[in-house]
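Only one protein chain is missing; all other protein chains are in place.
Order as written gives the chain letters A and B; numbering starts at 1 within each chain.
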Amino acid sequence: MNLQLTPEGRLKHLLTIDGLPRHLLIELLDTAQSLSNIALRANKKLPLLRGRTVMNLFFEASTRTRTTFALAAERLSADVVNIDVSTSSTSKGESLLDTLATLHAMHCDMFVVRHADSGAAHFIAEHAPEGVSVLNAGDGRHAHPTQALLDVYTIRRHKPDFSALTVAIVGDVMHSRVARSELLALGTLRVGELRVVGPRTLIPPGLEEMGVRVCTDMAEGVAGADVIIMLRLQRERMRGAFLPSEGEYYRRYGLTPERLKLAKPDCIVMHPGPMNRGVEIASEVADGPHSVILEQVSNGLAVRMAVMAHILGAQVPVMEAA
Amino acid sequence: MNLQLTPEGRLKHLLTIDGLPRHLLIELLDTAQSLSNIALRANKKLPLLRGRTVMNLFFEASTRTRTTFALAAERLSADVVNIDVSTSSTSKGESLLDTLATLHAMHCDMFVVRHADSGAAHFIAEHAPEGVSVLNAGDGRHAHPTQALLDVYTIRRHKPDFSALTVAIVGDVMHSRVARSELLALGTLRVGELRVVGPRTLIPPGLEEMGVRVCTDMAEGVAGADVIIMLRLQRERMRGAFLPSEGEYYRRYGLTPERLKLAKPDCIVMHPGPMNRGVEIASEVADGPHSVILEQVSNGLAVRMAVMAHILGAQVPVMEAA
Partner (left out) sequence: MNLQLTPEGRLKHLLTIDGLPRHLLIELLDTAQSLSNIALRANKKLPLLRGRTVMNLFFEASTRTRTTFALAAERLSADVVNIDVSTSSTSKGESLLDTLATLHAMHCDMFVVRHADSGAAHFIAEHAPEGVSVLNAGDGRHAHPTQALLDVYTIRRHKPDFSALTVAIVGDVMHSRVARSELLALGTLRVGELRVVGPRTLIPPGLEEMGVRVCTDMAEGVAGADVIIMLRLQRERMRGAFLPSEGEYYRRYGLTPERLKLAKPDCIVMHPGPMNRGVEIASEVADGPHSVILEQVSNGLAVRMAVMAHILGAQVPVMEAA
């Protein structure tokens, strides 16, 4: 946990939201706010990371996530190298540590890592040489910290007073690194009421003790909510004992226009994407006035730029809206 | 059609040659002329699109075409992101519109799109948000407008007076987006005589009414021509009823040195590549003094730079030859 902080309390790596001090989290959101305005300008580049190299090290393919990190780095003027490790020389029988040591020797400044195994980003950060930072872009079921940051950033733009909010996270919380990181971020920001909603088999034990309200009934879960965060249903879970069927899941937990009426009138609806329309969310809701789903994508760029700039020690100027 | 023009009559998207005003087409060729000189300098970069982002969105793989668009954008100092959609999250069951909306939310300025379905570029342009331009890099059998522009640009460099020219397009016109776009561009530039040459089964109906001369005999088709444009033969057509065999096709429509002698003595020979030597064109002709096939590739870069700069509103300086 403390691995990701310098002795002075700044971010060295971003591996998890767990243990991230509240003031640091807020500083990152403020920096993202400043950076979000440049995406609307014709010239989207800032010279903050000129001459730095960011390596996208994706052990698990994700074109979309890799693209947002690459764009974030390029807009800060960094050089970007994409390495798809599944096709690289690990297949030649080389160990992960040897691959990493080799990549480190190329003097990159930051590794953006995505891996199917929980703990992979920590492992890689532990073995990184002095001066190299690791940014977790999703590791197994463990953490997806930049997704959580962009989510709380999106919430704050609409509803700045977290203490007054009721936030409901709906779906397969058990297997979701997104939900895990969101719960931690929303807890750190002292959200008024935090709920998880889903079938009992998909809710990890022990959440009640952390002050989270667990609802197995969707109507109860979204009633009076200010923010509803829908999780992506991993269809492969359907085949196991966890879930009955897509139709049955939608009938019980799908976010329909009718259910959305139970929430606050100005409730916002979020989803990390990609969506399964008609499985976890109705199209009318996904495309409706409460949805901020595409705004999340735009905010993801600003938040990733903020994290990269903070970690690499760049001074981000305060920027006014255009 | 008008989708691609702003109310002021400038290009917003480039989807098709159809409906493109003559003066605009000529302006693009003039801009390309100005830009073509920088490819010969040691420093090939112009800062015209600095801070802009161009996304290559290829639903149909084409390393060569993608590379020319990427090089064109980089030489204008834009940032380039390559997305091979066949390997991206559309495979996760996401709809095309959701994928597009997500990519739009990343605030790119231009999408270069290639797709196997006719009309895909139009569809994507219709759903693009304000301020985002779409450049058609080939959609199904419909259009390939930058190929047509580079072809007429190449012709103009050799033979500036279009009204005096006889141009013959030879091959599978029916299934060729290149031919369709060339016919429109040459018509707009008021070429003296326009011919298509090939087996009746591969000539679309209705061309005669458009003033195009249809020749099923190769000798007649190339007789007295100033320009011969050979189309690539899609070998998969061979298996259907359309064509007899490669040997038979070459015997009837292959451009041999003997047939080339029927054309004007200073006739130029073009091909969009990649060539099937010995099927649609003899090697002696492809590599001979009449061939401008490689010049077409070089000109493709200048033309694509011109289109990008025009669409994104950059002021292209008039540049002298080095």
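As a convention for this text, contacts are C-beta pairs under 8 Å (C-beta built on N, C-alpha and C of every residue); 3 or more make two chains touch, one makes a residue touch a chain.
Worth saying up front: this structure is predicted, and the values here are computed from it rather than measured.
When the omitted chain is restored, the residue from A:Leu24, A:Ala61 or A:Ala101 that touches it is A:Ala101. Contact with the chain that does not appear here is found for just one residue of B:Lys12, B:Arg52 or B:Arg75, B:Arg75.
For chain A, the list of residues touching the undisplayed chain reads 50-53, 79, 81, 83-85, 87-89, 92-95, 98-99, 101-107, 109.
Of the residues in chain B, those that touch the hidden partner chain are 39-45, 61-64, 67-68, 70-71, 74-75, 235, 273-277, 294-298, 301.
As a working rule, only the chains that are shown with their structure count from here on.
Between chain A and chain B the centroid-to-centroid distance comes to 41 Å (mean Cα coordinates, whole Å).
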